[in-house]
Structures are given as structure tokens and as C-alpha cells.
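All protein chains but one are shown at their positions in the complex.
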Amino acid sequence: MSAGAVAGAIAGATAGAAAAAAGARVKAEATTAKREAVLRVYRGDASGGQEVEYQVPVETGMVVLDAIHWIQAHQAPDLAVRWNCKAAKCGSCSAEVNGKPALMCKSRMERFAPGEPIVVRPMKTFPIIRDLVTDVSWNFEVNQRIPPFQPRAGAEWKWQQHDVDRAQEFRKCIECFLCQDVCHVLRSHELKHQFAGPRFLVRIAGLEMHPIDGVDRTPFLKDSAGIGFCNITKCCTEVCPEDIHITDNAIIPLKERVVDRFYDPVQMVWRAITGK
Amino acid sequence: MEPFDTHEHEVLVIGAGGAGLRAAIEASAMGCSVGLVTKSLLGKAHTVMAEGGIAAALAHLDPQDGWQTHFQDTMKGGSFLNHWRMAQLHAQESPDRVRELEQWGALFDRTPDGRILQRAFGGHTWKRLAHVGDRTGLEMIRTLQDRGVHQGLDVYMEFTVTKLFTDGGRIAGALAYRRDTGRFVLFRCKAIVIATGGVGKAYQVTSNSWEYTGDGQTLAFEAGAELIDMEFLQFHPTGMVWPPGVMGLLVTEGVRGEGGILRNSKGERFMWKYLPEARRHEYAADEAEARAWLDAAVEGQQTEARRPPELSTRDNVSRAIYTEVREGRGTPHGGAFLDISYMPAERIKKKLPSMYHQFKELADVDITATPMEVGPTTHYMMGGVRVEPDTGAATVPGLFAAGEASAGMHGANRLGGNSLSDLVVFGRRAGAGAAYYAKGLTATPRIPDAEIEAEMRGLLSPFERASGESPYEVHRALQECMGTNVGIFRIEKDLETALATLATLKQRAARVRVEGGRTYNPGWHLARDLRNMLVVSEAITRSALLRKESRGAHSRLDYTGLDPALGKVNMCAKRSGDGMQVGPTPLPEMPAELKALFDAAPQPAGKAT
Partner (left out) sequence: MSPEPQRKLSSSAGVAPAAAPSYRPATCTPPGAWRGAGYGQPFGATERTDTWWLMPLAQALGLGLLGLYATWAAFQGAHYEFGNYLSPFYSPLLKPAWWPISPAFLILWIPAGFRGTCYYYRKAYYRAFFADPSACAVGEPRKGYRGEVGFPWAIQNLHRYFMYFASILLVFLWWDVIRAFIFTDPDGSHYLAIGGGTLAILASNALLTMYSLSCHSLRHLVGGKLDCFSCAVAGGPRHGAWSRLSALNAHHMGYAWWSLFAVCFADFYVRMCSMGVFHDPMFVTFRHLFDYAPKISHFLL
């Protein structure tokens, strides 16, 4: 065999010949022998669309994104979808699988009952561009309006790990915007002009809890980011693929900070007296 | 003529990964109007996937460290094929760039005395990698992104640049299409920075995303710039091979560091067979000694025992897995078993959390109970646009490059963590170089309408064909060709085959047909990216043919040794007419004071990602 053929085997081997050659320690592959899954994928654009059904051969470990890629390569080359990393690290492949906001690259096909059609639709909170792709640029606009990090004057660039543990949780965010998608304030009530959404409350929490950040974003939180619109019903936390405790660790602590400033009568009187 | 929008900027940065963002920030800080173009959304570039850390000789944990040692490590890792000046600048400036990230809001892990924590990595003499758990790239790209959008850049998201225009040999602008609408966009500018990343999508098994189609390299090449070191493509020995959905996904070297054992389908621990005679004494002689080393490592104790054979250098591990598969002892899916399941489950979960979750969630494999299947995966392109070290200037006036798309910094092999630091060090320099150049030009160069029109017509042609292949077909054929013939191990005959195949593929690519309309049509996008992949594939193959030796990431089965003469040259690909010319160009001579560093410290360093 030529040099490359093996490299190819390493590279290219799908089940086939290479699999048959070497016997030992095969994990029961036969159990998942060529079954087919039915995917109903939303096809359409701003002017309308409908679910189209595709039959996709299922292989072990397949995720919904693989199925979409298979459809692209074999049946619908123009099926629009966003993706990058295929490892739940970039937050591109957000969609709604059987009605639940999820990363397609993290949605395993085995999790669905055999024969059950898998419905894949674009995120419902944002205007559709085409098929599974929506226009999420609103989020980038919001991000721009958040007062950026600014170190306190004269602060020392030294702090302990436990000072940043909290903010590091928020900085895990991969900007998949699934939380924005599921948040009913944006989704059902369309208050995008008043509410920044969970993703950006997480971001503000990361800035506010930075040990040496010197900007005060509390008024911004209340009046511009509209934190009061959140009724802490926690859907954002339910869908976050990074397991960020959005409501408990970011939004509620921020709400408490807003209370300190704007709602707590004792603190307000105290500030008025001491002038702080 | 097709309608198109026009935007004008002094500096246009193509690519919004670490390198592009840092370049754009710098150029805009110098007062230029900057446009930043990216194929995906902002913040989704490859940089986001980097895990291990960013290498900088901060000397927070090992006070002996300094730029000289970092420089030496980098040169040794690159088999001395690096541009010495780039390696020097990189080693000297990366600590400042890391501190700068912190000043822009990045939150690195801390040492007990409150400074940036650093971790050890292959090939680095001291603990050098500043990191944030295993998501350093995410931290870096978010920091740069937030800094950038508050500074006055115009970001064009989901725009793909397809052509650079020149006016009298100088950069004049670029044409792009909007992925969301398919509409064309003309950028008029004085300088362009290419920061488009790598080429991995020419291979099927890769840790890279759809974006890595060699766009920057091709754009520069077609504009007349030189590409060097294209034969040096880093294959990481342990990528996932099964299930197909995650094929190529990286399995960190940390698994082997934590005691991972490589076995073939017969259950043999094969790495002992493959240790090179000259280095055999550095490794454990038997299972017992390897185990003793591991036990000591787990306890954090000193030991007389030597390292397990799995911790051999990467090229060697890849060669071993390859041979096992060739001789019929591969795993069902053409790889090797990497087994860490004999270690206590709690320890695995603590030390390798992301690997544990990666296998659990994506492959249904519990690595605390079952072995993983691994095989080599295409990972990083050391080669790319030849640049001037101090300014990032390519050989075309007005064209600059930085990051993975540029070449010279890493030589024949890149050390782990050196890429993220490369991005910020040379991103900044390229941005400054471009701004300085743009400020020096009085008039914006002109772009002839005919060229714009020709490019647009070419882009639309796949829609007009009544019949033709799907671009996905051609892409599959290309991946198969490159994986089979220009993989980790190369041999003259295969490379020749590849060249011939590439020629036919080029013709097939020119005749593909795409269905549907222009709004967000991935088939159409691929039709265009194919052309770029074909150009870089040709450059890789031709350079690999000429380098008749095995050095760094380039391994030839027909020339297994080092050739000292080839150690003094870079392979350089350049456009001539419609074709590609590849030949050796001399490596710049290292000044005596830097050479002296190596006389003082003779022992060689290993290699790593």
C-alpha cells in the first residue's frame, strides 16, 4: 500500500473497509446499523416558508448539525445554516430543535426516539434571513452600547483567583444568543428597543464584577439595559449551553445592585446624608 | 454591470480573528479609518477555539525565563527554519501584549500572589502559557472584540472577500459578497491586512472549521505576493476519528501527559517500537518504569523513572499510529486506542474536564471507562504569506499579513501557545505597518471597472450553467486527494499523483453548478472557496515535492533524514502568468549575537502544538 493510502485511511476512513479489517474491541456498531431519521427542516425566508422533510441515514454519534450537513451535501446544496467549530465552542449553530432552542452541534440524534421526526427551525426571536439563518445583528448593536471596561485610576493589577471566579463564569459565554432567543421579553413581547436581553446582562455582570473596573453601570442597567423587564423566569438559564447560571449569578445580583442604588430607601437616605 | 455597494477605508483588514482584530485596533488607534471584514459573525473566528494558552515569557512562576529562552525554544521547535527576526520580536513583545490584553479587560487565571498564572507546555523550557482554564482563545477574542467595537472600527460581518485589486502594483481595494444577501461590495482602500487564518478544509479530517479555506493565502498569491513554507502543515497526532461527526476534533496532548496509553487493535502498547534509537534512553524501558513515572507525576514527586513512550515527539507519535494502521493493527475506524480509563475516574474528570465532556457529549464515550480512538488531524498551517517581520508587509506594496495566514514565525513546526501570542504581536505590527503606509499615500489608488465586472461575472457563473457538478462533490474529491496523497507522510509518487489530480479538479471546479438564489447559499459560497483551496493545495503539494527531506511537520518517507542544504532555504510559491512557480529562496542569516545564544545552551527542545 502506498504511503498516502494509509494516511488516507486514517484521514478518510468512514465505516467501510478499514473497519472490517481490524477486528478487536469494536463497540457494538451493529446496534446502530443504518437507520434513517426523518428531519423536518424549515426552508424559507422573510417572505414565508415551510418545513421540508428529509430522510437522513443515521450514524453513531451523529448530531443534528451532521444531518443538516448531510442534507446539504446530498439533497439541498443551498440549505442555509451557520456553523463553525462543531464542538459547542463558537456559538454559531443556534436553532430550535423540536421547539427547544439548542446548539445543533450539541444535539445528539440518539436522543430522539426512532421514527420521531426531528423538527429543526430557525431562532424565532430574530428576523429570518434564510432557512436556519437569522439576522442576529441586533445583538451586536446592543453590545456596542454597553460602557466598556475602564480600570479604576491608580488600581493595582493584582488580584486573587477568587476575585475573578465569578466574572470568569460570565466570560465563558460563547454568544450563541440562545438565551436571547428564548427570553420571552424579546421573543414574545418584542421589547428589543428597551431590554438588552440576558446575554448582555451577563456581559455587564462580567464588567461590573471585574475587580478593578471603575465604571458605574447601575444607571445604565436600570434605564438603558432595562433590567426591570426581566421577570427572572429563568428560561435563559435553561437553554445556556455553557451552563452559565444567568439568572442566579448574573441577573439577580445585578438587580440587587440596582436596588441598592434606586429602591432601597435606607441606603438612599444614607447616601443623601453622607453625600456618597 | 451588476449593482454593488461601495465603501471606502484607509485600511481594510480581512479577518476578525485575534490577528485581524489586533491589527484593526492598532490601525484605528493610529487615526486611520478601518474596515474589518469577516466571513462569519464577529467573535466566531477560529481564535475562539484555542484552549491551551498564550505563550509569553512573563517569568511569573519561573524567574529564570526571559525572551532569549523563549526565542531559543521557538527556533528549535521550528527546526531553525523560522525568520529569526520574527521569532525575536515575538519573544520580546509577547509579554507586553499579554499585559495589554489584561488592561483591556481579559481575566486570566491568577498565581497565589495575584499575578497572571502560567502553565507548562511541550517545547517550552519554562512555565510560560498565560491561560484562562481551557478557553484562552475565547477570552482573547472577546477582549479584542469589545475593545475594537468601542474604538471606531466598521465591522462587516458575513462578507467574503474574493479578490484584491491593484493599481500599478499597489493595493487599491477588494471585492466581496455579502453572504446574507449575495450582493456585491467594493472596498476602496489604500492598504489591506490579511488575517484570514489557515487552510485545513482542504483535508477531510481536520480540527479546522469551514472558514479555513486558504482565502488569504490565495488572495495574496493572486495579487502577486509570495507564499513560503507551504509544505509545513501541522498534523496533530491525536484527533478524534469516531464518530464521523466529530472526526478531527482535537484530543489534547494533556491526555497523554496524564498517563494516556496508546494501544493497537491487538492490545499492544506499541510506542516502544517506534522510539528513535538516539532518544530511547530518555524513555521508560518497560511498563513498570512508565507506571512509576506516572505515579510520581500524580503525586507531584521527583522520580528517577523515565517518561512513558507516549510522550515522544508529535511527528514520531503520528508515524507510529500510521504504521500500526498500515500493518493492519488499526482500530475499527483507522486509528489507535488512547486509553486513560485505568486511572481513577475522579482524577480524569478533574484534570481533563473538557476532554471528558467532549467525549461524553459528542461521542457517547465515557473516557473513564472506555479507551478513545484517535488519529492524526490537520491542525495548523505554518506557511503562508511572506512578510517583512517588523511591519508585516507582504511583497506587494500596500499588502500586509498577520496570524496563521502569514509565515515565517514558526518555521517548520509551531510550539503550543505560540500562535495566540503570534496573533497579537504581529497583528499589532501589521496594523501599524498598514496605517503608516496608508498615511503615506496621498491619493486612493484606482480600480478599473472592467476588473470589477470580470470578477463579479466569474462569481455568478456557477448560477448560469444549465448543468454541472455540485461543488460538494468536487470538495469531497479534493479532500480525498489531499488526505490520501499529501497527508502526514509524503512520498514522491503520491505527490505527483496529487498534482495531476489537482489539475483535473481545477477544471471540474471551474464547471460546478449551484442551485438556488444568492441569499445565504452555502453551495455558492463553497463554489468560490473551492478555488482557494485548490490554490493552496497546489502550493502545499509543490513545496512538499521540492523539500526532499524530513523536517519538522514535513515528513517524507523517501527522504527520512535532514538535508543541511535545505535547512537554509524556504520554499516559495509565486504566481507566474496563470500558473504557480515554486522554488527555494534563501533564509535570512541570524545575527551573531543571537547565534551565540545557541552555543551557550546546546540541548534541543521538543515540539508541540
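Should a chain be cited, it is by its letter among A and B, assigned in written order, with residues numbered from 1 in that chain.
Note that contacts are C-beta pairs under 8 Å (C-beta built on N, C-alpha and C of every residue); 3 or more make two chains touch, one makes a residue touch a chain.
Quantities reported herein were computed from a predicted structural model and do not represent experimental measurements.
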Tell me which of A:E36, A:E53 or A:D248 is the one touching the absent chain. A:D248
With the missing chain put back, one of A:Q55, A:Q75 or A:Q160 would touch it. Which one? A:Q160
Could you tell which one of A:V38, A:V52 or A:V215 touches the chain left off the display? A:V215
Full-complex touch with the removed chain, picking from A:R82, A:R130 or A:K192, is A:K192
Sites on chain A contacted by the missing partner chain, in the whole complex: 46, 96, 98-101, 116, 119, 121-128, 134-135, 137-138, 140-142, 144-148, 150, 159-160, 162-163, 182, 184-185, 187-196, 200, 208-213, 215-217, 219-220, 223-226, 228-235, 238-239, 245, 247-248, 252-253, 255-260, 262-264
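We adopt the following convention: only the chains that are shown with their structure count from here on.
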Residue numbers of chain A touching chain B in their complex, please. 1-15, 18-19, 21-27, 29, 45, 59-63, 65-66, 72-74, 77-92, 106, 108, 110, 129-131, 133, 135-137, 140, 143-144, 148-149, 151, 157-161, 163-164, 167-168, 171-175, 207, 210, 213
Complex contacts: residues of chain B adjacent to chain A: 40-44, 46, 48-49, 99, 102-105, 107, 109-110, 112-115, 117, 132-133, 135, 138-139, 142, 146-147, 149-150, 155, 157, 180, 203-205, 209-211, 241-246, 249, 265-267, 321-322, 325-326, 328-335, 337, 358, 361-364, 370-371, 375-376, 470-472, 476, 479-480, 483-491, 493-494, 497-498, 514-517, 519-524, 557
